[in-house]
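Right, I'll just put the structure down here and ask away after.
Every protein chain except one is present and positioned as in the full complex.
Up next, chain A:
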Amino acid sequence: MSAGAGKTARLPEDDGPTAAEEVLIPPPLPLRTELSRLEIERYARQLVLPEAGVRGQLLLSACSVLVVGCGGLGCPLAQYLAAAGVGRLGLVDHDVVELSNLHRQVLHRESRLGRPKARSAAAALRELNSAVEVVPYELALGRDTALELVRAYDLVADCSDNVPTPYLVNDACVLAGRPLVSASALRLEGQLAVYGYRGGPCYRCLFPKPPPPETVTNCADGGVLGVVPGILGSLQALEVLKIAAGIGTSLSQAMLVFDALEGGFRRIKLRPRNPNCAVCGDNPSVTALQDYELFCGSSATDKCRSLCLLRNDERVSVDEYKTILDSEVPHVLVDVRPPVEVDICSLPQAIFVPLNKLQAKDEGSLRLLGQRICEARQMSNENKAFPVYVVCKLGNDSQKAVKILQGLSYPGLGLISVKDIRGGLMAWATKINPEFPQY
């Protein structure tokens, strides 16, 4: 019996093909003893640094780095690592390049919109430094692939954008004995730390429990200024280079926190490794990778979550709302997005009351809303419940607002029927009016 041509050999106890088998596991990089004339010319400016030198450059060229996520952090990180002459870069990303990525994910190009990010980044890096071996992995890192991939690399950079992936990457790094350089960025802030390095704490020592899903904001919801992940990804590259070149890092058991508004950094002294840690402790309970989406109660993408707070008869589709609009049914449309988003785009007939004002029971906002509904009701002769529609960007906040508005009281308000518009303005843009901006 022989394994099929081109297939990875399987252990007999394996009970079926797994995704891991399709992942290219490259052979170890050879150790080198000298630099070529071209390499000397190329890396001259860092070779003359006593901290790096020829020895550091040779170590870099023998080092492989797995980059998890080719977005706002992964792009600048991979760019500097390739430029500096790291031997091999593995690039993991399951997503494709979108227009809203380009303000921060600086390796991607307009010409590569819709292409897989891992390939797009690989193409840019090969152009930058053809001597660096670049291996794209078009996949979402999962429990079936993570450990094998992490084992095949010397160092791991977590550039992911969600809650479960850092736990997955951390556990794989602990199990494989690889240092993890981890960064994150959102809005105007960033955080950077090195985990599992020379006896220091791991990510789980610091965050044994994942945050409740409803407390987590992603880049699509919270926004991010492009240069902020640029700064964090560059700092992350610096720590990777220091570790790879044998200089070592000063961010083990420490975290660097960046505040772009203040223009400053804060360096925090962290707790040491926890001997009771579930994965890196003295008697670990986690000895194999788990289901991290289950552990965190959220998905391993940065895509927005869909809430389901309302019954079907408390919601209308964008098509139904279009019909209501076209047949001039008297109604009030309430847009509950924050003012900064209303400035981007809005429907002309909407009145604007941000959700946070409703949640805070802001008197001025509730009075305005009551007045507008009463005025609109006077224009219609119907006696039945007056229709009020609530819209937001994606149809989550609008459901929360409906719940609040169902309890609205105002002198002379009468009976109202409050419903939200499923999918919000982004569904309006996709299904009804392609000219309407998407953000």
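In the analysis below, contacts are C-beta pairs under 8 Å (C-beta built on N, C-alpha and C of every residue); 3 or more make two chains touch, one makes a residue touch a chain; residues count from 1.
Everything that follows uses one rule, which is that contacts and distances are computed from a predicted model.
The complex appears with one chain absent; UniProt names that chain "Ubiquitin-related modifier 1" among the candidates "Nuclear cap-binding protein subunit 2", "Isocitrate dehydrogenase [NAD] subunit, mitochondrial", "mRNA 3'-end-processing protein" or "Ubiquitin-related modifier 1". For the options A:Asp171, A:Glu189 or A:Asp335, the residue in contact with the chain missing from this view is A:Glu189. Summary of contacts with the chain left out: across A:Arg266, A:Arg367 or A:Lys431, the touching residue is A:Arg266.
One of A:Val257, A:Leu307, A:Ile404 or A:Ile432 touches the chain omitted from the figure, and that residue is A:Val257. Touching the missing chain, out of A:Leu206, A:Leu307, A:Ile324 or A:Cys345, is residue A:Leu206.
One chain is missing from the display, and on chain A it is touched by residues 69, 71-74, 159-163, 166, 183-187, 189-191, 206-212, 214-219, 222, 224, 229, 233, 255, 257, 259, 266-271, 302, 359-360.
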